[in-house]
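With one protein chain withheld, the remaining protein chains of the complex are depicted in position.
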Amino acid sequence: MSTNNTTPHSAMLLISCPDQVGIVAAITDFLYQHNGNIIDLEQHVGVREKHFFMRIEWNLQGFSLSVGELKKQFGSLIAERFNMDWQLSLADEIPRMALFVSKHSHCLYDILARYQAGEWNVRIPVIISNHPDLESAAKNLGIDFHVFPMTKQNKKAQEHAQLTLLQDYGVDFIVLARYMQILTGQFIAHYPNKIINIHHSFLPAFPGAKPYHSAYERGVKVIGATSHYVTAQLDAGPIIAQDVIHVRHTDAVDDLVRKGRDIEKLVLARAIWHHLRHKIVVCKNRTVVFS
Amino acid sequence: MSTNNTTPHSAMLLISCPDQVGIVAAITDFLYQHNGNIIDLEQHVGVREKHFFMRIEWNLQGFSLSVGELKKQFGSLIAERFNMDWQLSLADEIPRMALFVSKHSHCLYDILARYQAGEWNVRIPVIISNHPDLESAAKNLGIDFHVFPMTKQNKKAQEHAQLTLLQDYGVDFIVLARYMQILTGQFIAHYPNKIINIHHSFLPAFPGAKPYHSAYERGVKVIGATSHYVTAQLDAGPIIAQDVIHVRHTDAVDDLVRKGRDIEKLVLARAIWHHLRHKIVVCKNRTVVFS
Amino acid sequence: MSTNNTTPHSAMLLISCPDQVGIVAAITDFLYQHNGNIIDLEQHVGVREKHFFMRIEWNLQGFSLSVGELKKQFGSLIAERFNMDWQLSLADEIPRMALFVSKHSHCLYDILARYQAGEWNVRIPVIISNHPDLESAAKNLGIDFHVFPMTKQNKKAQEHAQLTLLQDYGVDFIVLARYMQILTGQFIAHYPNKIINIHHSFLPAFPGAKPYHSAYERGVKVIGATSHYVTAQLDAGPIIAQDVIHVRHTDAVDDLVRKGRDIEKLVLARAIWHHLRHKIVVCKNRTVVFS
Partner (left out) sequence: MSTNNTTPHSAMLLISCPDQVGIVAAITDFLYQHNGNIIDLEQHVGVREKHFFMRIEWNLQGFSLSVGELKKQFGSLIAERFNMDWQLSLADEIPRMALFVSKHSHCLYDILARYQAGEWNVRIPVIISNHPDLESAAKNLGIDFHVFPMTKQNKKAQEHAQLTLLQDYGVDFIVLARYMQILTGQFIAHYPNKIINIHHSFLPAFPGAKPYHSAYERGVKVIGATSHYVTAQLDAGPIIAQDVIHVRHTDAVDDLVRKGRDIEKLVLARAIWHHLRHKIVVCKNRTVVFS
């Protein structure tokens, strides 16, 4: 039995490795030997890179291995043999997400509305901002809100304090919900492929600041938004989700900003959804996003 | 000078009438005679109906007529001559919108987030529901929240009480943000083309209850949402906005519901935006939505 | 090694059966035992129906079974055990597609342009029409063109003659490229899930004739097209692909027809592509379309 939604008590493996004969058979046979009923399996081989990607989800009810034994046996019997990068997740574990915001409220409000409605399997223990403006939204939901004012001088120290705070809150991944600060490489290195950003253009067009102004100047007929994992290179990390909306000459910059907000919200929410559902594998600055 | 957004101190005329020679010239000459600088003009003639539609917006600064004189003179000199339906609006007037909700929060939260962020030129004095569930969202923003439990027996009386309340709050128009009650014809008659509903399908496909279940059963590859003015005939009123999203066989009914919510929010917000900007003329169950 | 395009010398299995533990392991192990390198595997379990669907493609080079042995052994060892519906296809086999047309040229021209450019792995031996209008397009490409004028009186006889002709040409499946005749149930029974139609609306909205006129009357803000397998019930067969385009009040019926043509072409071409790539399984009037 299966659904697109994670089954409680299911386990998921995300796997990538060089392609060769027999990988799928080895994995599915391993699960079958331990009475694991496969709920969902998606597999892909990148033709240029000759690289194998797979997501497999199975029911832990009736499965004959404990999680500890599973990790040990899968690691030694399968993963080593095929030289795999792999990640095991359990549907019962609720990931802990930190939000970073500045003054723009639309992405934050959208995320909190989904949170409040129970749309996602996630916990939000803390919201961090460089401005106090959005504190009340956090407070209404009982989420801690910490302000870290940022200057060129204090950036290093503040980031260090943020990292300590994130650790204290047991944060698994970070969402930059229109956080108007550039993170340093040192900060990013603590959360590789675990910081999700929303950029307000269809990258690689219009990276950096003021993309809607640039879009207006260029006279484009579509504007868009891009959600990506943050890497040390600005707006150049692996893209998770993108979408666009048509615009016309009648749209002034303010209209682009207004229409763009709706796309930003949607695209960021989709990226978070995929991340939470353990659907994403990153390989060489590209993402595999299973369906 | 012009923007897609309403200029403060501008006036707007929405006009529809049988088509004939000279309408545009008569209107623009009238405004020119009184020193009205046209900010925006859009005109359309329906080919089948031979019906003329126009939206014109001009600056009241420097305009030589008072609003009272304008109404009187335009009415007697122009509107009567061409047998016009017409509606004058002033950008300085802030419309008062009532929200009707039940238990689904996504459309309400989306509207309140836009309201809180100041995205719209609107006041929300009151939210009405047949359930108490969403009260706290209203309270957080200082909006009055009234619960009217509905049964077959009390419907007439409750609607009557609602109408009184709406009048007390000076409500100009109503938005049904996933209100799970069918309004009676008597109620609707008090707000002709002033009640905006969101239906969770691309009408005319799947009217009535449980459209996502029907969509799943039929195996469609797109689902959608429709915002329309409410008329006495269920889900058959003039359509203001529609949009769709692609779905696949991997989407269970729950996934359709989840994906659909995002489209519902967007489509309802667009319809409200057009209504607030005085962009919509209704003619024979179809809408003209100026850009 | 893998691509989204079929590899020459690859084999594909489309499978559906009641869900149970061990299906994937049994299939992939069977292939592994005979040295079959899996190129692509996609699997889905319908949650409501508890039904298992799978598409698997593997390389025949190095595979230790002949096609005959494969069919025999897979049938007896795997398919019977799990009570499977299954279909084996070989990338080396070029399917033979017949086109049915009337007077509208846009879908036909689009298909022939793709055919001429070698976009699809298909042969088109014959085009059938109830009118002679489009003959020259067929002739330019050396495709036989047969005219079967249709009346109420001769329909049965003409369909019988068409079936004979299709058999003579060794036709595997049929595409109704805006064929303006309704096929009888007897005809359809000869090609179950092998007749692809394009309907010029987003079904289930506006089935039957003149959907663009109905769309105009209803005042919808999106129009669409639907490609589906033909069943005995008009415009109610399993949907393969759908898409829509936004329209406005400025679009007269002629504009809907014009804009709709482009969507019809695209949607029909996508459906044919999926069919040719053996990506579609039909189950209870719904399609599973693998990616």
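Details
First chain written, first letter: the chains are A, B and C, and each begins at residue 1.
Keep in mind that, in the parts below, a residue touches a chain if its C-beta (ideal position, glycine included) is under 8 Å from a C-beta of that chain, and two chains touch if they have at least 3 such contacts.
Just so it is clear, the model here is predicted, and its values are computed rather than measured.
Per the touch definition above, the residue from C:Gln33, C:Asn140, C:Thr164 or C:Thr184 contacting the chain not shown is C:Asn140. Among A:Lys103, A:Lys210 or A:Arg286, the one in contact with the hidden chain is A:Arg286.
Checked against the hidden chain, the listed residues B:Asn35, B:Ser64 or B:Asn154 yield one contact partner: B:Asn35.
Of the residues in subunit B, those that touch the hidden partner chain are 1-3, 19, 21-26, 28-29, 31-32, 35-47, 50, 291. If you put the missing chain back, the residues of subunit A touching it would be 44, 46-48, 53, 202-206, 218-222, 224, 238-244, 246, 248-250, 252-253, 285-289, 291. Interface residues of subunit C facing the missing partner chain: 3-5, 105-106, 109-110, 113, 116-117, 119, 140, 248, 250-252, 254-255, 258, 261-262, 266, 269, 291.
We adopt the following convention: only the chains that are shown with their structure count from here on.
Among the remaining chains, those touching subunit B and also subunit C are A.
The pairing of subunit A with subunit C is characterised as same-residue: of all residue numbers used at this interface, over half are used by both copies.
Between the two copies, subunit A and subunit B, the Cα superposition rotates by 180°, quoted to the nearest 5. Centre-to-centre spacing of subunit B and subunit C amounts to 42 Å, using the average Cα coordinate of each chain. Between the Cα centres of subunit A and subunit C there is a gap of 36 Å.
Contacts with at least two other chains are made by residues 3, 291 of subunit A.
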